[in-house]
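All protein chains but one are shown at their positions in the complex.
All chains are identified by letter, namely A, B and C, in their written order; residue positions are counted from 1 within each chain.
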Amino acid sequence: MPEINLLEAIRQGLDEMMAQDDRIFIFGEDVGRRGGVFRVTEGLIDKYGPLRVLDSPLAESVIVGACIGAAMNDTRPIAEIQFADFIAPAFNQIVQEAARIHYRSNGDWSVPMVIRAPYGGGIHGALYHSQSIEAFFAHVPGLKVVAPATPYDAKGLLKSAIEDNNPVLFLEHKKTYRLIKGQVPEHDYRVPIGPAEIKRPGEDLSVFAYGLMIHYCLEAAQSLAASGVSVEVVDLRTLRPLDVPTILASSRRTGKVLIVHEDNLTGGFGGEIAALIAEHAFEYLDAPIVRLGGPDVPAMPFARSLEDAFMPNPQKIIEAMRRLAAY
Amino acid sequence: MPEINLLEAIRQGLDEMMAQDDRIFIFGEDVGRRGGVFRVTEGLIDKYGPLRVLDSPLAESVIVGACIGAAMNDTRPIAEIQFADFIAPAFNQIVQEAARIHYRSNGDWSVPMVIRAPYGGGIHGALYHSQSIEAFFAHVPGLKVVAPATPYDAKGLLKSAIEDNNPVLFLEHKKTYRLIKGQVPEHDYRVPIGPAEIKRPGEDLSVFAYGLMIHYCLEAAQSLAASGVSVEVVDLRTLRPLDVPTILASSRRTGKVLIVHEDNLTGGFGGEIAALIAEHAFEYLDAPIVRLGGPDVPAMPFARSLEDAFMPNPQKIIEAMRRLAAY
Amino acid sequence: MTVSIADLVPGASESGGDLSAATLREMFRFMLLARVLDERMWLLNRAGKAPFVISCQGHEAAQVGAAFALTRGKDFTLPYYRGLATVLVMGMTPTEVMLGLFARATDPSSGGRQMPAHYSHRRLKIITQSSPVGTQIAHAAGVGLAERIKGGDAVVWTSFGEGTTSQGDFHEGINLAAVQQLPVIFQCENNEYAISVPQKQQMAVTSVADRGPAYGIPGISVDGTDLLSVYEVTRRAVERARRGDGSTLIEARVVRLTAHSSDDNDRTYRSQRELKSMRLSDPLARFAAYLHDQDMLSEAEERDLRAEIGAEVDAATEAAEQAPMPDPETLHNYVYAL
Partner (left out) sequence: MTVSIADLVPGASESGGDLSAATLREMFRFMLLARVLDERMWLLNRAGKAPFVISCQGHEAAQVGAAFALTRGKDFTLPYYRGLATVLVMGMTPTEVMLGLFARATDPSSGGRQMPAHYSHRRLKIITQSSPVGTQIAHAAGVGLAERIKGGDAVVWTSFGEGTTSQGDFHEGINLAAVQQLPVIFQCENNEYAISVPQKQQMAVTSVADRGPAYGIPGISVDGTDLLSVYEVTRRAVERARRGDGSTLIEARVVRLTAHSSDDNDRTYRSQRELKSMRLSDPLARFAAYLHDQDMLSEAEERDLRAEIGAEVDAATEAAEQAPMPDPETLHNYVYAL
């Protein structure tokens, strides 16, 4: 199996799906000739033409809004939001429209579309090119929210997202784009939306994370193994619908839980995971449920010194794991 | 002390503050001659003139955006969002601008403004006139989020919100407007932003709620008292910044926790409260932390049968309390 | 650009253009049906049987005129909450409308989930509407975009009030349609109020049509109480869209003959004089007078028609009232599409 980075996996996923189904089109800022500011859609305009790889006006509300309309007229739109931070102007269209259309029409209409959004920090993007946005959207019934960590998962989940008959927010951690490489089979495969995956089995404590943090958690788990602590790392992969059975089973088995995300701690999605465990796996817990998240400051600053202070990293995770293991 | 309803308390708060400080103005749809669709601003245009009680265009993004600009030019704007559901188009201005301006300017600029938003259901408002929105905003560092349950708190918190030098989202539960009456002193007073209040002390379990749900919880607690179960009802009042010490102290004391909100369960603000307790009061817990929230459907339907099925109510709360007490 | 039918088709407003007498009577029938249904809803509201009503009274000519220029079953409509006459012409039945009013399980728009007047009907290509105003303008552009991608020639028609033009989505949606030359018709039904807020607090121009040129598309203002003018203007916009020449913005100047909704009291912000004088612009009376003048409709025929429609509305009301409420168990249905 060839080894490719996460960005290439996504591009391949787009390409293979577009080749199979001419109802699929891409709509977003600079996705055409420029191939997207991260180059994810590079080359696609040459293959599929400017009608299916279409530069939008600089207006996120109508990027999403028009894709909603298009999805109701028998196409399968893929909206690209240039940076997840800029999804905010489209909040109304996503939350009040895309997510509610199937429900409000009592099943009559549906909105099969994907919204791709590069998110996350540690890339020197400052306050407005570093944000994590999953908590806002994972709260919304009717939406699906996916956040893969590996090239294999990214490609397989992207294909599932495109085939899904619901609006799917597809979160791509910018720092993983070129940093994370992995084997991706040449044959056509899917990773289903929903199931989490135990990326590293372990006995002493369970760690739940997604996106870039999975890699930091694996690194931390590896380093703890040396001191005889066995850490299970569960990659949630899909945040909505959430794989509650896998979360509970792992928590019950190890009795100790650490939840890691880069998003601001308070009101972050980690709260939901902790709450589920505190309600449904309570009897099995041997220690407080610990969350490690970004600090509660408005966003990640530009200066390296401040960015480093903001970002969760393997060292901070190791410390949290140690404390928890020792509890 | 005269007894007034929650709506009148808010109107009085606006009136008294505007009389004292002519930098305060109100900006929103139909707030002028019409006095707001709920009549909260009724009469104010006659007292303070059309420059200080100004009908905005039908455009929430600029309602908030212009108030942000105005706040930076030495006025104290109060934006009215006609229904909380319609705050979504202003999400970008609230989250990316209002909440981040003080931080991003390293303390140079600040945005002293209030955004009033009538929220909540049970009033036959259907999908788009019933929503609870607090989870989206209580996640945002830099914002304050307030959700009073009584006329006394509403008036006192509103005054504090207007005097606060930060953007404050002021949530008014529509069903409490005329339903909830209470004594409000004639003298000028404040309820500070931040502290929760134990609305009913108890020994056997702690219930955390806010807004309309406080009244349902009090009703339920009252009914359980008859069967000898002593329930403590804590009114959070402010969701951000959250009164963590009071939450933890009550949880530690009773060892059992129920969290109630009307908003959809998954990703709702209850998760944050549960997570805090599961981390910081774990050793004191005698039972799973239970959440009771609105079901995970996109929003509250119109038909009475469906609306009733959606809304948490005293009966559902009683059952949850009973189960928890018996654990 | 403000046009009257006479500019477009010399002598048209006298002759009814190329429409047959039968078609004109059919148009009148829809206007009357919409009016009678709408009035009945208010009665039901006042009787405590319907918690919420929002009207199309005063907008009927603008809607029937426009909808007759569309091809039913082929073209898409995204009508806003005042679009009762629109959806009737597009094929919704009075019973279906009443099922929505009573929030019954078989309400085709939403199964009783949405407030009344949030129309939807997939088979009829009426696209589901929400309450936040203006979002449908972006959807309409997207439906048109998909049509272009698919190479079809359906036209997309959407409506909204003049207050809604203040929303960002109005701008973004029309701009996209203009840039991509999409087959979309944007009908602004300008009744001069957004609830209580008058037009001059929404915009510093006298006509919404003045905004067409800002997007590089035609902006046409038409007397929306004159059915034939609206028909003719829309027919041309449909032709333009169908042949691939792009979008049109139409302002139909109408009157709102009722309060904003059953929750509103417009006497707090409209003068007695205004409330009285607006009655003179009733599009239904105007079109009836025209048909009488043209000897296309006798007093007796009108009386018969009213009786027939009255009976139809009675039957629709009764059928809908007796229909079952949604089962509480269904609350959880259709969160996700399969």
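Throughout what follows, a residue touches a chain if its C-beta (ideal position, glycine included) is under 8 Å from a C-beta of that chain, and two chains touch if they have at least 3 such contacts.
Treat the numbers as computed from the prediction; the structure is a model and nothing was measured.
Put simply, the missing chain touches A, B, C once the whole complex is considered.
The chain not shown here is touched by just one of B:Gly13, B:Pro57 or B:Pro151, and that residue is B:Pro57. From the options B:Ile4, B:Val37 or B:Ala66, the residue with contact to the chain not on display is B:Ala66. Within subunit C, the residues in touch with the undisplayed chain are 166-172, 175, 178-179, 181, 200-205, 210-211, 213-217. Taking the complete complex into account, residues 29-30, 32-35, 37, 55-59, 61-62, 85-86, 88-89, 124-129, 295-298, 301-306, 308-310 of subunit A touch the chain not shown. Mapped onto subunit B, the interface with the missing chain covers residues 23, 25, 27, 51-52, 56-57, 59, 61-62, 64-75, 77, 89, 92-93, 96-97, 100-112, 141-142, 144, 165-166, 241.
By definition in this document, only the chains that are shown with their structure count from here on.
Seen from the Cα centre of subunit C, the chain whose own Cα centre is farthest off is A.
In terms of their C-alpha centroids, the spacing between subunit A and subunit B amounts to 30 Å. Between the CA-based centres of subunit A and subunit C the separation comes to 41 Å, rounded to the whole angstrom.
Counting only residues that touch two or more partner chains, subunit A has 61, 89, 92, 96, 100, 103-104, 141-142. Multi-chain contact residues of subunit C (touching two or more other chains) are listed as 110, 113-114, 118, 130, 132, 168-169, 335.
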